[in-house]
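Complex shown without one protein chain; remaining protein chains in place.
By written order: A and B. Residues from 1 in each chain.
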Amino acid sequence: MSGASDESRSLRKFLRHKPAMISFVVILAYVAVAAAVILGDLVSVEDCERRYGPKSTPGFGVSQLFEKRLQDLSWYAEQIEQKLALRQKLKRRLQSRGVEPTNEKIEQELRGLRIGNLRPADISAEDFQIRLDSLWNTVAELDEFDDLNNPGSDTTTIERLTSAAEGQMRSLYAEQTPAEARHRNLHLLFGTDVAGRSVFLRSIYSIRVAILVGVVTGFISVAIGSLLGLAAGYFGGWVDGVVTWLYSTFASIPNIVMLMVLAYMFRGGEIDAWLNDLTGDRFGWLIGGTLDETLIPVFVAFSATFWIGPCRVIRGETLKLRESEYVQASQVMGYSRVRILLRHILPNISHLMLINFSLLFIGAIKSEVILSFLGIGVQSGASWGLMIDAARDEVLNDFFWQIGAATALMFGLVLAFNILSDALQDILDPKHV
Amino acid sequence: MTVSTGNLIRPKSPETPSVALSVRNLSTSFRTDRGLVNAVSKVSFDLHRGESVGLVGESGCGKSVTSKSIMRLLPEHVTRYGAESQVQLDGENLLTYSERQMRALRGNRIAMIFQEPMTALNPVFTVGWQLDEALRYHTKLNRTQRKARVVELLDMVEIPNPDRRYYEYPHQLSGGMRQRVVIAMALACEPEILIADEPTTALDVTIQAQILRLMKNLQERTGTAILLITHDLGVVAQTCDRVVVMYAGQVVEQATVRELFHDPAHPYSRALLQSIPQSGKKQQGKRLATIDGIVPSLFDMPDACRFADRCDCRQDLCVTDLPPISEDDSGRSVRCHFPVSDSSSTRSEV
Partner (left out) sequence: MWAYVLRRFFYNIPVFMGIVLLVMLALRVRDPVNGLLGKVKTEQEIAAKRMELGLDKPFVQQYGIFLKKLCTLDFDEESWVNRGQTVGEVMQRCVGPSLALTVPSLVLTTLISVAIALMSAWYRGRWLDKALVISAVLGMSVSFLVYIVFGQYYAAAWLPDQIGMSPFAVSGYEPLEKDGIGTYVLKHWPYYCLLPVLISVIVAMGYDTRFYRAVMVEESGRDYITTARAKGASQPKVMFVHMLKNAMIPIITRVVITIPFLITGSFLLEVYFAIPGMGKQLLTAVVEADFPIVQAFTAVFAAIYIASNLLTDVLYAVVDPRVRLS
C-alpha cells in the first residue's frame, strides 16, 4: 500500500502546506538554539544564575518610571559603595596587622566587581569616591521631590536630574566596547528577575530543557510503545494479553500521580547510591552529577507514562494490517515473520510513529513546565516552569517580563508543534478523528 | 430531427398535468479551495407522473449532485446554482424556495432513497422511530395512527413481523431489509416523486431483483414518478420507461429505453451499451468493450464536446465547438455534432 510514490506525494503535500512549513521552520529554529546551548555553550548554567542588573528591571532596558530609574541607579552605586567599604575594611585589617597595604591588591578587589559584563571603571579608589559622592548628591536632590511618578510641572527638572544621575552612574563603570554594549542590551532584553538574573538568558537556556525533554521522552516513548504495540498486534495470543494488561494498568494510574510516585522514588539519592554501587562509582561520573541534577528522573517519569498512547494506536493498526490481504499473502508465500514485520508492517505504521512523536513532544514540554512548577521536575538551571513559578509574585506587582518571556517562547514552540501535528495527521492519517 | 439554437431546449410546456417535475438548465457548482468546480452543467429533463426515468452515466459524472440539487440537500454555503437553473414543481422553482419551504416538501412530496442501506439509517434509533419521523413532520396523525401506518408500511415493503421489527435497531436487520426500511421511509407520505440514488448497488443480485420488483409494484399502486439513478443499464432496461444519459456533468442523450437500447444516438451511449455483457449474444473470445481515455477535469472543462477526447468518430468540429442539443418531436434529444444514425455501420472512421 505504501510505496515510494505515496511517500513523495505526502512530502509534496507537506511542502505545499504553508502553516505546516512555517511551523517546521520555527521548530528547527528552536532546535538550533537548543543545540547551540548544548554543544556550543551559548548559555551556561552559570549565566542563568549570574546577576545582570538591579532586580525586576523591565525589558528593552527602558523604565518609564522615575522612581524605578532612581532605584536602579542607586543599586549600581551601592554595588560600588559596598566594594569601597570592603576595601576600606581590608585596608584597616592589613594595617592593624602592621602590614602596609599595597594599593594594587586592594584596587584589584574593586575591579572584581562585575555585573554581567559591566566592569567598574579603571580609576583609583579616591576617584570612585568622588564620582560616587556627586552621584549621591544628585540623588539627594531628586529625593526632595515628593512624588517622582507624578511630578506635574517639574517633569523637565526631574528628567534633567535623573539623566545627569544616570550619566554619573555610568562614569563609575568602564566604557563599553560596542560589542560589549550590544551583549549587555541583549542580556537585559527581557529585563531581570527578582534576583537580578537575566530573563533573556534564562528563557533561552530553558529552550534546551524543553527540547531535550521533548526529544528524549518522545523518542523513548515511541520506541517502547511501537515495540510493544507491534509485538502485541503481530503475535497476538499471550503477548497481546500481557501488553494489553500492561498498558491498561499504566493508563489507570493518573499521569501526575505516576510522576509523583516516581519523584518520590528518585528523591533522597538512594538510587544514585545503588547505581554507583552497581557500576563501581562510575554512574555519577557518567551522568555528571547526581540524578537530581540531571533531567534523567524527568525522562524516566515521562517515558513511563507516555509510551501508552503510541502502543495502543500501533497495536490497533498492526492488528488491522496483519489481517490485510497482502500480509496474509506474504504469509502464504512463506516469508519469515521478521521479514513481514520489517518489510510490510513497519513501513505502514511509521507515519503513526511520527504523529505520536509530535504529539508526545507537546505533552512532554507542557508536563515539564507543570512538574517544575510543582517542584518535582527540573531541579537546577532554568526552565519555563521554574520561571513561571518564580513569576507568581512578580505578577501581583504588575511585573510581567519574566512570565511573558517564558510564556511567549513556550507558546511559539507548542503552537508550532500543534500545527505540525495537525498537518501530519491530515496528510498521513486522514481517517483519524 | 430539428436542431434548436444554442443550449436552449424547446419549451415543453411544463404546465401539462402529466409533468411531475421539470429540471431546466440546472447548473451546480461548488466553491472549493482550488476554485469553483462545476459539477453539473445545464441539465434539463422532465419527469412525468407514473413514469420511471433512468439517469445513467459513469462514476463522478454528476448524477448524485443532480439529484441532491433537486432536493436541495447539498451544503448551502459552498453550493452555487446557475442563474437560469430551475427545478419546477407545480410551476414553482424549488431553487428559490426557503429552507422551511423545502423542508415541507422533502419526504412529503419528494422523497429520496440512498445508495448505502448499511449507513443510511441512524444506528441509535429504532426502525420504528425513524419511520415515524417523516409522518411526524408531514402528517397530523396521532401516535397510535402513526404506529399503525408504520407497521402497514413495513408490511408493504414485505418485512416479516413488522410489529416486532418496529422496536428493533438497524444493526439487527440484514442489508436487504434495511433497504426495504429506507424505501418504506421514502414512501411514508406517498410522495409524488421518488428519487432513488443507486438503491441496489450495495446489495447482491437476488436481493437487487426483489427490491426493484418491490419498487415497481409500489409505483403501480401509488403512481409515483421515479428517478432511478444507476450505473447499471441492465437495471434500467428492467425498470425504466425513459433514460437520461449524463457525461461529465452534461446530459448527452435522452430517449426511451427502447430507442436507446436499439438505436443509441450519442457515441458515448453506444460505448456504454457495448460495455455491458449481453446474455443473448455469443461472447466467448470477445472482450467487453471499454471506453478508453479519461474524463476531462472539472476544473478544466473544454468549451467543446466533452466526450471528444474519447470519441472514436471525432471530427475537427468536435474539439472546437460545443455541440447543440438536437431534439425530435417525440422528445428524444442528443448533444452531438454527428449523432450516429441507424445505419451506424457506415460511420466514418477517423
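Please note the rule applied: a contact is a pair of C-beta atoms (placed from the backbone, for glycine too) under 8 Å apart; a residue touches a chain by one contact, two chains touch by 3 or more.
Just so it is clear, the model here is predicted, and its values are computed rather than measured.
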*Have a look at A:31, A:239 or A:263 and name the one touching the chain we're not showing.*
A:263
*Looking beyond the chains shown, say which of B:112, B:203, B:272 or B:308 touches the absent one.*
B:112
*asked:* Residue by residue, what part of subunit A touches the chain that was omitted?
replied: 245-246, 248-250, 252-257, 260-265, 267-268, 270-271, 366, 369-370, 373-376, 384-385, 388-389, 391-392, 395-396, 403, 407, 410-411, 414-415, 418-419, 422, 433
*By the contact definition given up top, give the residues of subunit B that touch the hidden chain.*
68, 71, 73, 75, 77-78, 99, 103-108, 111-112, 114, 116, 119-126, 133-134, 137-138, 169, 171-172, 182, 185-186
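Note that only the chains that are shown with their structure count from here on.
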*How many Å are there between the centre of subunit A and the centre of subunit B, using C-alpha atoms for each centre?*
63
